[in-house]
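Here's the structure we're looking at; comments come further down.
Excluded from the complex is one protein chain; the other protein chains are retained at their positions.
Think of it as A and B in the order they're written, each chain with its own count starting at 1.
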Amino acid sequence: MDNNKVVENIYLLVIVTLISVLQNAFFANKVEKECKTNNTQHTSAFERVTCANRNCMDLYPTFLAVMWCAGLCLSQAPAAFAGIIYLVVRQKYFVGYLGQTSQSTPGYLFGKRILSFLFLMCIVGILNYLLTRYFGSNYKEYVDLFTNAASALLLIP
Amino acid sequence: MDNNKVVENIYLLVIVTLISVLQNAFFANKVEKECKTNNTQHTSAFERVTCANRNCMDLYPTFLAVMWCAGLCLSQAPAAFAGIIYLVVRQKYFVGYLGQTSQSTPGYLFGKRILSFLFLMCIVGILNYLLTRYFGSNYKEYVDLFTNAASALLLIP
Partner (left out) sequence: MDNNKVVENIYLLVIVTLISVLQNAFFANKVEKECKTNNTQHTSAFERVTCANRNCMDLYPTFLAVMWCAGLCLSQAPAAFAGIIYLVVRQKYFVGYLGQTSQSTPGYLFGKRILSFLFLMCIVGILNYLLTRYFGSNYKEYVDLFTNAASALLLIP
């Protein structure tokens, strides 16, 4: 198994993962800064940034797992595209969380639509594999075409 | 590297991952609902559901890593089977955590036996690879047979 063959199938996913890591570092730096300013007391700003960071981190493994599964099982371009949009939504959520007063925080969840889309991509990929295996008919190109078109719908706010 | 070849080796793991994502969504929805009901005050029910969710999420990356390593290094069927049982145990833990009074919460850890089994599978897979590489003898079929039998033992409560 040549190394470049492997990279060919995952390089877009790796790029999105790297961007998400950068974003995590940005979040962590915000927390770090608040930690240093208020080391002994727990102010409202500290609590908000910690909570926003934790909510983002709680969902992070789920996001990575779904994105990579979708990318490996179906095709990587739409999965990476959905991943990018998820990161934008996450950025908005984090910034929005910090700006809110503590009485009206946004909910715990965000990016449900994008995660559902990636989830559906996984299921379609698995079904396509099972169909190919047991019936011998490969619908991959139609599915790819459809997935690429559907991923554009995620841009609708 | 044909896409279907890749999917063939991982589709059971992907299915278990998808089920675990659904379960995460179920947990997150519970937290979301409690967040919305008690936005300003931290009641006992809110604390319990948050804590249960956080304990599950803390162990989630570890579980995913061990399951995927076990599936890739040895064979995917027993790994996926152990994964399913882990999800059942996790569901029981979460529901049990909510039902308890705050004085007697169950501990922080759960599913230790299943994670240990997956851990052992990884080690056996690595050892088998090293034996094959340096001694030229491949015990893979005996190991597979044994692993499949051993995974059934996880059903014993």
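Note that a residue touches a chain if its C-beta (ideal position, glycine included) is under 8 Å from a C-beta of that chain, and two chains touch if they have at least 3 such contacts.
If you're wondering where the values come from, they're calculated on a predicted model, not measured in any experiment.
S.K.: From the list A:Leu18, A:Val88, A:Leu130 or A:Ala149, which touches the chain that is not on show?
M.R.: Result: among the candidates, A:Leu18 touches the missing chain.
S.K.: In terms of residues, what is the contact footprint of the unshown chain on chain A?
M.R.: With respect to the unshown chain, the touching residues of chain A are 1, 3-4, 6-8, 10-11, 14-15, 17-18, 20-21, 24-25, 28-29, 31-32, 35-36, 39-40, 53-54, 57, 60-61, 64.
S.K.: Determine and list the chain B residues touching the chain excluded from the picture.
M.R.: Residues 1, 5-6, 9, 54, 58-59, 61-62, 65-66, 69, 72-73, 75, 103-105, 107-109, 115, 119, 122-123, 125-126, 129-130, 132-133, 138, 140 of chain B touch the chain absent from view.
By definition in this document, only the chains that are shown with their structure count from here on.
S.K.: Quote the value, from 0 to 180 degrees and to the nearest 5, of the angle by which the CA atoms of chain A must be rotated to coincide with those of chain B.
M.R.: That rotation is 120 degrees, given to the nearest 5.
S.K.: From the C-alpha centre of chain A to that of chain B, how far is it in Å?
M.R.: So the centroids are 20 Å from each other.
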